[in-house]
Every structure is written in structure tokens, then in C-alpha cells.
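Every protein chain except one is present and positioned as in the full complex.
And now, chain A:
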């Protein structure tokens, strides 16, 4: 086993040396980080004559009365917001004062997403696509956070972050292609709808298992930190997925391994039918952050500026200080969980209407815009018409396109085609040739 002094040397001196040569960190934070990381080894030599605790596992004072700490769930971590529900700025110093062009872009992306959602939801109902998940009510969390990142920052998502991809410029054609699993799908038709991915836009392909992306994001952030090219990683997940073991793993790893990572939790009130009071008993997800030694904040997810401000600052500091940040964006899932769900089975129409009508990210931003005369009724009408037309064009194009060739059933299992798979591929084609009238070959590319 390495000598304790060896480890001390590594943590104390080497760590400090690495920090200095990296050259990006504020001096005050330098000491702070070194202190935190080397927590085990910065303690004074063991001295039982002192009254201070000597335990390696915690830095704390003794207490001689028996007291259990009461978790505070009545008045939890406060919710940061910039606008009130009517879109008025509350504290002018918090207005990010984005340009009109930027704000209009926010609005147009949120509404375009909303329009695409409506059309694709309907197309599932009509049997044109197999499945869909809408983003109603959470558009603010997507656009606000995406806007605060660099295009090179890597995004790990769960499945309800299409607005992030839309903000980065993923074409409507590509959204549709994936949902239709047609020959244009970048994913080669292998996954259910809404499992988007884009290498160019640094959006890692979605997978269905929940929370698996959380420790992966920590690993990616660690690799990105070593590259030292001013990149961050953001990891989205819902409050339900935050109950998975992978979430605990990801939080703990990112903190102990000092990763430039933003954890963005969309707390939208439901995990399918399970409300938050059956998901957790503590003060939401933000309260877990300090348990991992992680900087944490709770924001109003329906306030696109609050989301923007928090993400922007978290990103800046995550990269500068190599530590993870946890943002819990409070919001509401206005739509059903998916096209396989009818949420009237477990919540009231009144509850849904409240959020749709009284606290919606799109209307709040619209009020902000109209208050500055940046958006008129005419603008709204013509944008609605234009965005619907764009979506319908992409939709019709995707509908007509053939599906990918069944050859693609067998590729990409490994980087190379294996002899075993090649045999199976040939066997599949022989069979299909023989029984071709039972297989829908005319729907597929050759």
C-alpha cells in the first residue's frame, strides 16, 4: 500500500500544482477546491488530547445534546425567478437584457416546438407514427437552458428535451424522420419516436432506460475536463428518474471527481401517474445536492429568463471551478406522459388548465415581449401561419419517404460486421425472398 505521506504529497502539493498550471481558477476558489478534495488528508495529525473530533469521515464539532435534524419540507429551498406570472420583471438587476432578436428566437423556438408537438401527437392518434411524447408546459426549461450553453457543450437528455435540440438547430425534417423512422432518420430507424440524437449538435442519442445518462454525463464531463477546451456537459432528467440508483451514482461521481457538469432536473410534478409526494419525501431534488457536496439551486422552470440566468452562471462556474451544479427547474407537465397515457385517470382537468392558462412559459415570455412592443397580434398571426406551414411541409415529406433498408437491421451492432451476423443477415434475406408476399418490402428502401 502506498505510504500515507505519499498520498498526502499527491493531494496536497500535486493537486495544488495542477490547479496553478491549469491557470483558469480564481485564487480564492483554488484553495477552496484543494481543501475540499483533500478533505481526508488536510486534517492535522491525530491528537487525542484535543477536544476536536479526529474522524476522517466528517469535519464537524461535537455536541452533547441529543437532537435529530428535521428535514425542512414546509419551507424548502426558495425558487429563483425573474418574471412574475404576467411576464413582468420583478428585480430589474436580474433581467438578462437579451436582445430583441434573441428573445424573439426564444419565443419562436418554444412555439415551433409546441406546434410540432400538436401535429405529431395527432399523427400518432391517426396511426401515422407509433408513439409520441409532447413537451407541453416545459418549453421554458428547454429553451432557457439551451440558450445558456455553448454549442460545443455535450447534452445528455432523458426524452422530454426536444426543445434543446430545436434551439440548437435540429431541422424539422430530422425530427420527423426519426418519428417516422424513415430512410432519412440519422438513427437508421432503430428506435421509437422522440429518441433523437445528433452528433453535429452534440446531443447524445436518447435511450429509454431512465437515469442511465446521469453517470454517463459525469464520465463525459471528466473526459472533457481533461481535454481542457472550455467545454461543459449538461444532463437533463425528471424528478422521477432522480429516484434511480444511477442518479445517486452520477451525483456522487461528479462531485468526487470534480466534473464540469450541470445537472438539470425538470421537476414537472408527475412521473407518468406518480405524483411527487409518492416519489420523494424530502425537499425535492435540489435539497439532495448539498448531500453530495454539490452547488444547488431551484428555479421557476416556466420563467425562461430564470432558467437562462441560472444555467448560464452554473455553466460558467462548472467549467471555471471543475465542479458540478444541480439546477432543479420547477415546472408542470401539461400533456400526458405519452400517447400511451391518459392523464385524466389520475389528475383533474382543472389542475391542468391552471398551468395551461395561468402559468405557461410561452405566455409569460409573450407578455414580456408585448410589453416592449416587440411582438404584435399581426406578428403572432403570421408566425402561427408560418410555423404551421413549416411543420406541415416537413410532416408531409416525412410521411412519403420510404423506411430504411432492412440491411440496416444488422449493421452497427459492432463497429465491424461479424461472421455470425453476416450469416444471419443472409438467412433473413433468403427467407424474405421465399416468403416475400408476407413482408412489407415495398415500404422499405432497397
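One rule holds in what follows: a contact is a pair of C-beta atoms (placed from the backbone, for glycine too) under 8 Å apart; a residue touches a chain by one contact, two chains touch by 3 or more; residues count from 1.
Criterion: contacts and distances are computed from a predicted model.
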| item | value |
| --- | --- |
| Hidden subunit of the complex - UniProt protein name among "2-oxoisovalerate dehydrogenase subunit beta, mitochondrial", "Elongin-C", "rRNA adenine N(6)-methyltransferase" or "Origin recognition complex subunit 3" | "2-oxoisovalerate dehydrogenase subunit beta, mitochondrial" |
| Contact partner of the left-out chain, one of A:198, A:311, A:331 or A:387 | A:198 |
| Touching residue (missing chain; options A:253, A:332, A:375 or A:395) | A:253 |
| Omitted-chain contact residue, chosen from A:105, A:207 or A:363 | A:207 |
| Candidates A:230, A:358 or A:418 - the one touching the absent chain | A:418 |
| For chain A, the residues touching the chain missing from this view | 1-2, 6-7, 10, 14-15, 18, 154, 156, 185-191, 195, 197-199, 204-205, 207, 209, 212, 214-224, 226-227, 233, 245-246, 248-250, 252-253, 256-257, 411-415, 418-420 |
